[in-house]
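Complex shown without one protein chain; remaining protein chains in place.
Just so it is clear, A and B label the chains in written order, and each chain counts residues from 1 on its own.
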Amino acid sequence: MNTWQWIGGLLVFLGIPFFLLGTLGLLRFPDVYTRLHALAKADNVGLGLVCIGLGIQSGSVVLLLKLILIWVLMLIASATAAGLIARTALSRGLRPWGT
Amino acid sequence: MTELYPVVVLLLLLNILVGMVRILRGPTAADRMLAAEMFATSAVVIVLLMAVVSGNLALIDVALVFALLAALASVTFVSRAWSAMAGRRPGVECDDDGRGGTQ
Partner (left out) sequence: MTKSWRQAVQERTAGVMRWLGMQQTGVGLPLRILAYAGIWWIITGGEGGWLWGLPAVLVAALFNPFPTTERWRWRLRGVLAFVPVFAWLSLRSAVDVAWRAVHPSRPLHPALVDYAWNVEGGHARVFLANLINLMPGTLCVRFTEQGMTVHILGDPARTIAGLERLEAVVGRLFQPLGEKDD
């Protein structure tokens, strides 16, 4: 097992805790806005680390780029979705917790 | 290291199971949608890890399609489903028990 394999594997294992902590935030945070914070940030960094880690492990440039493409698509999806849900919730008169 | 990936996949499945609590509790439709979004991201990771474990690289294309559909799912939810649900009681964002906005 060479160095790149180890670095890639390390990134994958670094990414997984963000999923667990994102879910913890989803359960513990008090309202939809704070939960959006937890999900949009933690899960996407987790996904990024896993994608880049697996890409490095594969040892193929095109596969690494494909995994990064998947990550970027998910980034666009969740950034847009988070903004859309937050704006709609506020315009519906859903008051943020603690304000 | 790759030998540990099935364990990671199980961990992520467990993570999804725990996230189900948010779907059960709500209280608004948006909170449930957030949990569903979390499932989508986890599903992408699970599929990618399984692609490595099984050596079937076609699964990466499956993850690509998942990622593309994730955007559509959220936009559809906000523009169609949420509006339709709120239409039951205009002006007030309510949970499923019919209580008003504050949580």
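The rule is short, and it goes like this: a residue touches a chain if its C-beta (ideal position, glycine included) is under 8 Å from a C-beta of that chain, and two chains touch if they have at least 3 such contacts.
Note that the coordinates shown come from a computational prediction; the quantities given were computed from them, not determined experimentally.
Undergrad: Please pick, from A:30, A:59 or A:93, the residue that touches the omitted chain in the full complex.
TA: Checking the options A:30, A:59 or A:93, the one contacting the hidden chain is A:30.
Undergrad: Could I get the residues of subunit A that touch the absent chain, sorted low to high?
TA: Within subunit A, the residues that touch the unshown chain are 17-18, 21-22, 24-25, 28-31, 33-34, 36-38, 40-42, 44-46, 48, 62-63, 65-66, 69, 75-76, 78-80, 82-83, 86-87, 89-91, 96-99.
Simple rule for what comes next: only the chains that are shown with their structure count from here on.
Undergrad: With chain centres defined as C-alpha means, what is the inter-centre distance between subunit A and subunit B in Å?
TA: Centre separation, subunit A to subunit B: 12 Å.
Undergrad: Provide the residue numbers of subunit A that touch subunit B in the complex, in ascending order.
TA: Touch list, subunit A to subunit B: 1, 5-6, 9, 12-13, 15-16, 19-20, 22-23, 26-27, 30-32, 35-36, 39, 43-44, 46-47, 50-51, 54, 57-58, 63, 66-67, 69-70, 73-74, 76-78, 80-81, 84-85, 88-89, 92-95, 97.
Undergrad: What part of subunit B is in contact with subunit A in the complex they form?
TA: That would be residues 1-2, 4-5, 8, 11-12, 15, 18-19, 21-22, 28, 30-31, 33-35, 37-38, 41-42, 44-45, 48-49, 52, 57, 60, 63-64, 67-68, 70-71, 74-75, 78, 82, 86, 91-93, 101-103 of subunit B.
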